[in-house]
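Yeah, one chain of the complex is gone here, protein chain that is, but the others are all in their spots.
Labels A, B and C are assigned to the chains in the order they are written; within every chain, residues are numbered from 1.
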Amino acid sequence: MQYNSTELMTVVASRILKNSDVCFVGIGLPSAACNLARLTHAPDITLIYESGTIQTKPDVLPLSIGDGELCETALTTVSVPEMFSYWLQGGRITVGFLGGAQIDKFGNINTTVVGDYHKPKVRLPGGGGAPEIAAFCHTIYVIMKQSPRAFVEKVDFITSFGHGDGPGQRKAMGLNTSGPSKIITDLCIMETEEATGEFIVTSIHPGVARETIQENTGWKIRFAEEVAITDVPELEELEALRLLNEKTKMAHQG
Amino acid sequence: MQYNSTELMTVVASRILKNSDVCFVGIGLPSAACNLARLTHAPDITLIYESGTIQTKPDVLPLSIGDGELCETALTTVSVPEMFSYWLQGGRITVGFLGGAQIDKFGNINTTVVGDYHKPKVRLPGGGGAPEIAAFCHTIYVIMKQSPRAFVEKVDFITSFGHGDGPGQRKAMGLNTSGPSKIITDLCIMETEEATGEFIVTSIHPGVARETIQENTGWKIRFAEEVAITDVPELEELEALRLLNEKTKMAHQG
Amino acid sequence: MKRCFLIIDMQAKIQTLQEAIATHLFDGATVAMEGFTHLIPFAAGHEIIRQGFKNLELVRMTPDMIYDQLIGAGCVRKLRFSWGGNPGVGSLYRLREAIEKGYPQPLEVDEHSHAAMAAAYAAGASGMPCAIFKGYYGADLEKVNPSIKTLACPFTGERLVAVPAIRPDVTIIHAQKASKKGDVSLEGIVGVQKEAVLAAKAAIVTVEEIVDELQPSSPNAVILPSWTVSAVVHVPGGAKPSYAHGYYSRDNKAYMDWEAISKDRERFNEWLQELKSTDYAV
Partner (left out) sequence: MKRCFLIIDMQAKIQTLQEAIATHLFDGATVAMEGFTHLIPFAAGHEIIRQGFKNLELVRMTPDMIYDQLIGAGCVRKLRFSWGGNPGVGSLYRLREAIEKGYPQPLEVDEHSHAAMAAAYAAGASGMPCAIFKGYYGADLEKVNPSIKTLACPFTGERLVAVPAIRPDVTIIHAQKASKKGDVSLEGIVGVQKEAVLAAKAAIVTVEEIVDELQPSSPNAVILPSWTVSAVVHVPGGAKPSYAHGYYSRDNKAYMDWEAISKDRERFNEWLQELKSTDYAV
């Protein structure tokens, strides 16, 4: 069955989620991946959106982080201050998803500005929950389309901290969480190498050449000793995803 | 109509409450006084109990600060952390009531220990909400039976701060609230004298001699230049109070 | 503590939208209009534009379309915020043009994270001068914003972060219901609205419905008593194109359509002229 690269990224991301995970879900691909996991192999996964909805089971994907569907299908909805204090800072969330305009090889992410902060070339939306999501979720998965403009040697601005410029920096700051541990792109999966804190390629999507990955990465990318070939999306996964996207599209046009 | 000294204290305390007051209500006489005010001249007075019940209208007086009656008749019930942060510390409460085992002429109150803190002769219940009630309510009224053991030159322990040992100390601490401004006893009403920060007698209950007040006060009590005679409880007030007490007694024995 | 003496006099008055905005807003005021995608007070924001207030310091976790409109209309001097985009759609171009090009006037930015903003509202509601929390580990925002400071836990030495409490001159929210007496109830995604109201010197609440008596579904429902609110205004549909749980859904199309209007100064100005020439319509 044919699939496009967005579908592939979403399916790959959904597979790494466990039934016991408590996910802090962002809008867009993370939301699709989390809900796909819930509709396939992880029916009891707990999804939390920063608007305060806990254990939500939306039928369609929300356009925004606080759509009514999220609250109506949630076990409970708490205030935003409570969400960030008791739930996120309190260490209750196992998985956070992040994306951004730029990411570097240590998983530092920029969603704030391109150029100088005080005289930005492009003003991006800003961090929102990201600085503390990156700090307090037990682990972080990143979903981003790969390009040399996005995967850069050094981000213009560290909106959310990954591994700084090497291993051990998180611990030195008093953080016991793992930080970004996987990046899922349209070309491959990267994972943190423990010794260096750098992201290296551990799985290549079917039909993608190593050169293509390098061409779309702004730093000299390294490959793990054993690199897997990513499993292609299964029929059941694609059908569930497409149904979800279809329902979503209809709801949003409504 | 005959009345006893507890009834007199309760009626006198109820009269100083305004319809627009937001009261942080303690159990016992303050609770009786606040609800009597609500049932007589201040029907819209807002009563808040530290258990989290806001704008409550109990039919019987609660035995404890968190009885079901309080919640069932409240506009809303919030958590205890919210009560102390948003409502009390946030400066929303106009009147707080305090009582205690000891009070001195500057309105400092002891409800913690008699004797040394670390080797107490008598261990009292402790401060509960009092330290912050004394700090953040816009004004404080005290209701206590007068005796030389209770009205002392110096309290063994300052559970809640009044005026320290003279005027201006509250302001120096960064407090803009008035602190204890009236003491209602079974013998008289005392009010803070601005120049000295001391409590002086401003109204004497009918039939009470000045000597009796001095005999029941552990410091050399002073009288205002013009001392009023406290108005006796009116029939309507006494009837409302007795009905409330009667209903309460029946409910608590139930 | 100055505020406590203000608060004594707070008692909800039922007013028209025009009156409420005219009474409580002023040029240069710090204004928070909250709503975390839900219950966004659009009608009130439009009335601010119509009445032409200037140099406002706006505060909001997620400035979205309504703040883009206020900024584009030239009402805003400064923005304290944590995420400024059109959620699920893209950029807020009026916001970007103000920051990137100083059009229609330069926009000073006081930028935080969501965690910091939420804590700062709670601190404001609690009468605290600042919010203290854990955050910003290694994030550059701390380097560029002097209003983010660190301190040490006096027991463990652990690094903590402080930001100033939010204390708006005026907070504006939209809620589902108010009673005739002025008690307000909110339900669903309640965001930081309670905190924003309790942190403010004056609070305006627009509502879908004014009822004789609130009948909360639960003793622990989110209620703002009348003595925490300055003005209650009956504005059915006042949150459109956002939504009101139990009343109407989010108009996602309006958010998607905003992209093209916001992107183009001329189209925005047409939109602005039309807004100014009409009263609020539901």
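In the analysis below, a residue touches a chain if its C-beta (ideal position, glycine included) is under 8 Å from a C-beta of that chain, and two chains touch if they have at least 3 such contacts.
Everything quoted here is computed from the prediction, not taken from an experiment.
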Residue of B:S14, B:T40 or B:T77 in touch with the missing chain, whole complex considered: B:T77
Residue of B:S14, B:T159, B:S203 or B:T230 touching the missing chain in the full complex: B:T159
Candidates A:G115, A:G174 or A:P206 - the one touching the absent chain: A:G174
Touching residues on chain B - with respect to the absent chain: 27-28, 50-53, 62-68, 70-72, 77, 79-81, 83-85, 88-89, 108, 112, 117-118, 120-123, 125-132, 134-136, 157-161, 164, 169-170, 173-175, 251-254
Absent chain, residues of chain A that touch it: 20, 22, 46, 54-55, 71-72, 74-78, 85-86, 89-92, 94, 136, 138, 174-177
Residue ranges of chain C at the interface with the undisplayed chain: 126-130, 132-134, 147, 149-151, 153-156, 158, 160, 162, 164, 187-188, 190, 216-222, 245
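Note that in this section only the chains that are shown with their structure count from here on.
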Arrangement of touching chains [line / ring / star / complete / other]: line
Averaged-CA centre spacing for the pair chain C and chain A, given as whole angstrom: 28
Between chain C and chain B, distance of the C-alpha-averaged centres to the nearest whole Å: 39
Chain A and chain B: spacing of chain centres that average the CA atoms, whole Å: 57
Interface hub residues of chain A, defined as touching at least two other chains: none
Contacts with two or more other chains, residues of chain C listed in rising order: 122, 194-195, 222
